[in-house]
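Before we start, here is the structure in question, set down as structure tokens.
A single protein chain has been omitted; all remaining protein chains appear in their positions.
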Amino acid sequence: MKRHGFTIGLVGSFALSGIVHYAGAAFIGSTVQFIISAIAIIFVAGFLGKATESVAHYAGERVGGFLNATFGNAAELIISIFLIKDGLFDVVKASITGAIIGNMLLVLGLSVLLGGMKYREQTFNVKLAGHNGSLMLLAVIALFIPAAFTRSLTSNETINLSVVVSLILIVAYLLWLFFSMVTHKDDLTDPVVEHGEAPWSKGRSVFYLILATVMVGFGSEWLVGTLDAFSHQFGLSELFVGAFLIAIVGNAAEHSAAIIMARKNKIGAAIEIAIGSSLQVALFVAPLLVLLSMLFGKTMDLVFTTYELIAIGVAAFIAKSISQDGATTWYEGVLLLVVYVVLGIAFYLV
Amino acid sequence: MKRHGFTIGLVGSFALSGIVHYAGAAFIGSTVQFIISAIAIIFVAGFLGKATESVAHYAGERVGGFLNATFGNAAELIISIFLIKDGLFDVVKASITGAIIGNMLLVLGLSVLLGGMKYREQTFNVKLAGHNGSLMLLAVIALFIPAAFTRSLTSNETINLSVVVSLILIVAYLLWLFFSMVTHKDDLTDPVVEHGEAPWSKGRSVFYLILATVMVGFGSEWLVGTLDAFSHQFGLSELFVGAFLIAIVGNAAEHSAAIIMARKNKIGAAIEIAIGSSLQVALFVAPLLVLLSMLFGKTMDLVFTTYELIAIGVAAFIAKSISQDGATTWYEGVLLLVVYVVLGIAFYLV
Partner (left out) sequence: MKRHGFTIGLVGSFALSGIVHYAGAAFIGSTVQFIISAIAIIFVAGFLGKATESVAHYAGERVGGFLNATFGNAAELIISIFLIKDGLFDVVKASITGAIIGNMLLVLGLSVLLGGMKYREQTFNVKLAGHNGSLMLLAVIALFIPAAFTRSLTSNETINLSVVVSLILIVAYLLWLFFSMVTHKDDLTDPVVEHGEAPWSKGRSVFYLILATVMVGFGSEWLVGTLDAFSHQFGLSELFVGAFLIAIVGNAAEHSAAIIMARKNKIGAAIEIAIGSSLQVALFVAPLLVLLSMLFGKTMDLVFTTYELIAIGVAAFIAKSISQDGATTWYEGVLLLVVYVVLGIAFYLV
């Protein structure tokens, strides 16, 4: 009965949100459009969380988390490609920044806080924590080097540096997958805890995960569309909208799934979604976008603004510090959220 | 007998120091004034150390350390309020910087070195170490963000950013107390080691702790008064005097108590005093001063100079690195002191 109601809400709100997006701008106000799209996203995100959990039931916390992160980022990748085609490099970089810090601070912070309010202390694989910390440092270094050296380089040299660094990062990320999913798989997983049965069969779980991700992709874009009107109305800067508003909505997939996992004491999966997703953006999506931009005639460089680098660096350091002991408490969630809010206010004012 | 001699020395030197301060400048030289005040401070600090230890006997190492740090910072808060009333924001910020790095490097360094010369290795609660490390990072981030963004902001926006960040930090600090003293108290304490009886009763211990703190407050101010003549004579900069000379004297409470605790193998209490005190300054006293300054008509911002931020950042990173394994040795005390001396020389020369 309960599941039936959820299905109706999901399909109904999603359909309505789509109708409003493609046809509705003329006869209803932007506030109503926003509310409809937001309700749809909440339903869709709930669906995605369920699907992730079900896949994790079969494949383990880490793989489930990885699949969630990957499908979640696939949507972002597609949207970014369209932006690159239009030459909107600054918007792409702002949204990359937003995806990284949104996952490391907001998604992780909410998961740790809400999980920690239910369980006194939540633990996860400490070796994975160590590797994640080193990868976060690599991400910061790789995005920092081009910006640090760019003032001594011609713009052509900056492009060359960006392309080569991008190639290296993609190789490093693929080797990381090989390491963590093949050669050292067993060292990096949490002990499997079985809680009852999975709601769906194995095949259906994967299908639902893909379907939910696609729905989140569309739903996010529709919601982002309504945000544009908002941000113009309130005079928000492109940087703030790109790095915070869009990122919060665009990470809906990670939010819902990570929090659901944390509340079920599967903090390992929540970490994999939050940290894993931001690492994937920094070490794979961003470099891939640089390479793809070459196909459209004008190559995007990897030079982020000082403020973006500060945000990424600060997020990585606090997330590394909090996750490195393989245990989390509610207060560590507070710390992550505090840093996110402080950054948000600073970006809002700039 | 021995205690009798101490009491006479304490009362006598303290009284003499007060007389010299309020009446003596006319007939004796500044060097004699300095020596008298310094002797008084040594006696008073010894008294405070004893009182802290006695309170810790009843309340545990952490709470004893926290009370010591809080009473010690109360004096600093009062002095700072007078400076803010006079609009001397730069002096206030220099002394905040000095209190933070003085505690993290000098107090902690001396405690670890002198404790480590007596005991091969001293251990303390490793979970507390992890949380302290994350809080240190938060302190660095929170003081760094306003300075980093200020060049793109109007001075009004900088004030707004400072006020909002201050409110957030105070909430974060109060939540930290709630976390560490209430919800997760038991996870963060060291096992209690009983060494004989306490010298005083519970009530008397607390009374003496308060009395000693007040005496340290007065004694420090009198000593600082004699320092002024010194610094003019030797042409020392305001930054150096504020961040080093005054801080060394002003932290007399923390110094004596922390070292006494370390020498009794209660390094956990020493850490709580040193790190706890600097975190309290960064996350509570400094933000509170920003808010209080609003009452006096002109609001102080949270923008520290580059040199102050370097000092705070460097101190936090080395203190975090050294404390994070929950064990200390004499050489780690050397490392902290080396960084303090290097910073001191750089500040002296600037």
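To keep things simple, chains are lettered A and B as they appear, and every chain counts its residues starting from 1.
Methods note: a contact is a pair of C-beta atoms (placed from the backbone, for glycine too) under 8 Å apart; a residue touches a chain by one contact, two chains touch by 3 or more.
Treat the numbers as computed from the prediction; the structure is a model and nothing was measured.
Only one residue in the set A:Ala75, A:Leu105, A:Leu161 or A:Val334 touches the chain that does not appear here, and it is A:Leu161.
Check B:Val11, B:Leu88, B:Leu114 or B:Ile310 against the missing chain and you find that the one touching it is B:Ile310. Where chain B meets the omitted chain, the residues involved are 120-121, 306-307, 310, 314, 317-318, 321-322, 324-325, 327, 329-332, 334-335, 338-339, 341-343, 345-346, 349-350. Residues of chain A that touch the chain left out of the display are 127, 130-131, 133-135, 137-138, 141-142, 144-146, 148-149, 152-153, 157, 160-161, 164-165, 168-169, 172, 175-176, 179-180, 183-184, 187, 320.
Note that only the chains that are shown with their structure count from here on.
The mean-CA centres of chain A and chain B are about 41 angstrom from one another, to the nearest whole unit.
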